[in-house]
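Only one protein chain is missing; all other protein chains are in place.
Letters A and B mark the chains as written, and numbering starts fresh at 1 in each.
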Amino acid sequence: MQVTFKVYRKDPEGDGKPGRSTFTVELPDDANVMDGLLKIRDEMDGSLAFRASCLRGYCGECTMRINGKATFACTAKVSAFTKKGPEITLDPLRNIPVIKDLVFDWDAFLWNKIKAVKPWLEPNEAPASGENLLPDSVMKDLRQVMSCYYCGLCDEGCTVLPVDFNFLGPAALTKAYRVAFDPRDRDGKERLRIAEQPKGVWDCVHCFEASEHCPRGIQPTERILALRDKAFKVGISHEKVARHHKSFAASVKDSGWVDEGRLALESEGLTNIKGLMKLLPTAARALVRGKAPLPYLHAKRPGADQIKRIFEKGEQEEK
Amino acid sequence: MKEFDVLVVGGGASGLRAAIAAKGAGAKVALMSKVHPLRTNTGVAQGGLNAPLGNQDSPESFAEDTLLAGDGLCEPELVRGLTREASEEVIWLEHVGVPFNRDPEGRLDRRRFGANSHNRTCYADDRTGHIVLQVLHEQFQRAQIASFEEWYLTSLAVDGGTCLGAIGLGLRGGKLEAFGARAVVLATGGFTRLYLPSTASLGTTGDGLSLAFNAGAKLMDMEMIQFHPTVISKHPGLLITEAVLGEGAEIVDAKGERIHGTNGIPREKICRSIQQALQDGAESVCLDLRPIGKEKLISRFPQTHELVRAVAGMDISKEAVPIHPAAHRPMGGIETSAQGETSIAGLFAVGECASNGVNGAGRLAGNTLTEAMVFGRKVGEAAAGHAASAPKRSFPIARLSDEEKRLAALTSKEPANDSSGKIHTELGKLMSEKVGLIRDQGGLKLALEQIQELKARYQRLRVTNPSRIYNYQLTSHLEIGSLLCVAEVVALAAQARRESRGAHRRADFPARDDQNWRCHTLVSLVNSAPQLKQKPVGIPG
Partner (left out) sequence: MKYAFYPGCVSRGGCPELYPSAVKVAGKLGLELEELKDVGCTGAGVLPQYLSDPINARTFAKAEQVGLPVMTICSTCQGVMAQANYRLKSDPAYREEINREYLSEEGLEYKGTTEVKHLLWVLFEDYGLDRLKSMIQRPLKGLKVSPFYGCFLRRPPEAITPTKELSRRKSYLDELIEVLGAELVDISGKGKCCGFPILTANEENSLAMVAKHTGESKGKGADCMVTPCPLCHLNLDGNQPRAESLKGEKIDLPILHLPQFVGLALGFEPDEMHLKRHIIPTRAVETKVEMLT
């Protein structure tokens, strides 16, 4: 069958401006988009740049957008796309700097961020002989997380990255989970500190886009939340977030629901005059319209005692 | 120019292991890899890695199985070394974080795999290669080794029988750079892309073999290429780990009847059973995984289930999948000693590009990753040791401009009516048909003639893209050159060995001939022509 590809082009040695090339190529009925690309480069335009390695869904290298959908060129059947229209558009992933054509900057997008979470085990002291004895349930969770093949789709769907490219992103933070939750690592607490670095776990908005985008069901968002929950338990190292979370928990524990006024003040810190001053304009606007819940004058809900009991039990259990 | 003690080329399992070991031994190390380490072919390995950890098991039993699979051609000392050190390496992997599957006591679980007489294959679901690769890369990063990712090795700098380093092309920057090194370790992988259709990654093109061969090293046992029995026929093809057979899957013909002799026996025998069935008129041969049971299947082989669906649109829990045997990986490669030394001083080789004799005529299922670990470490340490004691010699920097000229001469704006892809397609078909599972003199002679024709076409071919930045047309061109070099050596070796042994089957010489052929084939360039020698088994290299 004849297939027409409209491919994103960008030449760093030319004017560097994005453009598009159109190629029409004859392909077998069971061809993948990758077959098309390889044929185009071989027979029509040797300057077309795109990455490829395993050719069959193992390695995550050939991620791109095909008709706007982020997926893998090597497992994308051409016939599935041509059903909806005669042309197939190929673009790099969004929110990533592009080097040349479909070759984008994996270093800036992914590899450097993974390095930033120091994703290697500092092994515990080894047992006298043989392997660490560990239950398969723990290993299974790690195998699941490590089925990640660095395809970048989670980062591509992230809502924070378009606003802040330097956010570490779900892929790197999932890697942080891998180490933080491996019982063979020497220092779990240090691992959390690393995950909590600026642009780390606390910058995640837990919108669950990452989990929705992950083709392997690794649930990156849930992994980030697990890191945060663990930090909550051992002590959050981001000072402002720590104050915020402490205040939130305290008001729910005391009264059953959130005292927003108290929360706003205690997040800044009651002695943080500068921070509190910054709140004034917003607070003033809200006060004038009757939208400022007065802090500490916060009614205790019926059932608050039971909520408190749950807190106490939960805190005890987690020790 | 960049200078290192040890330059490792190839970012897969054996390369990473060698680099970590060399660094640990005190060397200044760099790794060069044409794709990012996490995209290398190691990632497609599935089944597991062997270690004689079981109470009933022993290095001796493991050695016996390995020797049997090698069909009389293994170097016994190397096999002993491998089987003795396997457990230590696998335990090391566990300590540094591989989440192997566990038994109910929390110990490393071991599965039944191929022709192993005991359950000794440690595994991580059905993606052992992918996971081991990640952990190796983690430790590689921890060791803070200089890493040149997406750098293509274009030539070795060999002067007077000594390797002084290499020249690489950085794909991102588009610059050729000289890498001076006292030891170069080739860990560049095999050459299975020689056969089409193939399940190997795109870059598995024998670049290291070709460069080493052209620099004067010898290639050993190149006719020994293992075919894998359970490869899905539907494009683009997918290898299903043989471990499924050990857990209950069956190979059946189109009528659903079991094909005899497919459980617990060496791979090439299974391949021949399937090939025979197809030749006898079976319209297709299928792998039926349903006997494993749906829940167990999805729990034990999650990646297989996922990828068969992605690639072939089939659900292995519901239907049998058509398969055929396909070239999987070579036992042969650059001839090395037990420490990975080639015949060129300062040039080492390890992993699938190397042949130290441990595999002989057939590799036991589950040995590849173990070899990568055991020999990766040995060779890394040996390379570091060599670099520490080798006299310092300056890199012949004139080679860099020579290389610039050579690459520039490959470029021409004139449109061609031939292409590296076309040459590859024809070569791949030719090899599959005439130098495949079963060979004969007539076919091999024809193959050699056609390889010469393809080589001539290749010589006339030019690269139209003049850029050096992410110029995959150029790298593909160079890769096809590597494959053509390797193709000729494979065919010559196959033609020379007039017997059938292990993976090498001659229709015209169907029996094993220990009297004349219990020896390795060695091919090297003498006065620019390939020359073949024999090396008896048991003689140290």
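Here, contacts are C-beta pairs under 8 Å (C-beta built on N, C-alpha and C of every residue); 3 or more make two chains touch, one makes a residue touch a chain.
Every value quoted in this text rests on a predicted model; they were computed, and no experiment measured them.
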item	value
Visible chains that the absent chain touches, using the contact criterion stated earlier	A
Touch criterion as defined above, residue of A:K100, A:R184 or A:H244 at the omitted chain	A:H244
Identified contact with the non-displayed chain, of A:G60, A:P170 or A:G256	A:G256
Missing-chain contacts mapped onto subunit A	159-160, 162-164, 167, 199, 202-209, 211-212, 219, 221-222, 225, 228-229, 232-233, 238, 240-241, 244-245, 248-249, 252, 256-261, 267, 281-282, 285-286, 289-293, 301-304, 306-307, 309-311, 313-315, 317-318
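Keep this in mind: only the chains that are shown with their structure count from here on.
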item	value
Interfacial residue positions of subunit B with respect to subunit A in the complex	35-36, 38-41, 43-44, 53, 91, 94-97, 99-103, 105-109, 124-125, 127, 130-131, 134-135, 138-139, 141-142, 149, 172, 174, 199, 201-203, 234-238, 302-303, 306-307, 310-311, 313, 419-422, 463-465, 467, 469-473, 476
Subunit A residues within the subunit B interface of the complex	12-13, 28, 30-32, 34-35, 38-39, 41-43, 46-47, 49-61, 74-75, 77, 99-101, 103, 106, 111, 115, 118-123, 126, 130-136, 138-140, 142-143, 146-147, 149-150, 179, 182, 184-185, 216
